[in-house]
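Complex shown without one protein chain; remaining protein chains in place.
On to chain A.
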Amino acid sequence: MKENLVERIEANPKYQELLKKRDSLALKLGIFVLVMFYSYITIIAFNKELFATKVWEDGVTTIAFPIALAILVISFITTLIYVRRANGEFDDLTNEIKKDVKDYI
């Protein structure tokens, strides 16, 4: 890549906006998933009995099952949120940046 192209893109406010928005979204969602998963693992590691709590008092099913289900569903929803924004807003920004520098590529 040409030196002046690097400088030109870095100076483009849209590029800075893209980095800021995308990194912030990825960071938020990433931390959310990590915290969710490691809370789950940490409870398994240190307090298994907590997951042995019954969902209904007279039944046998433990809360470990609905929690597992919730993690599966939430994981999927986070990917959906990210891709909606990336394939819309972030891609539009990227295309504008490409248009701005197309003479230099």
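Throughout what follows, contacts are C-beta pairs under 8 Å (C-beta built on N, C-alpha and C of every residue); 3 or more make two chains touch, one makes a residue touch a chain; residues count from 1.
By definition in this document, contacts and distances are computed from a predicted model.
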{"item": "Options \"Cation/acetate symporter ActP\", \"3-isopropylmalate dehydratase small subunit\", \"ABC transporter substrate-binding protein\" or \"NADH-quinone oxidoreductase subunit H\": UniProt name of the undisplayed chain", "value": "\"Cation/acetate symporter ActP\""}
{"item": "Missing-partner contacts on chain A, residue numbers", "value": "1, 5-6, 9-10, 15, 18-19, 22, 25-27, 29-30, 33-34, 36-38, 40-42, 44-46, 48-49, 51-52, 56, 59-62, 64-65, 68-69, 71-73, 75-76, 78-80, 82-83, 86-87, 91, 94, 97-98, 101, 105"}
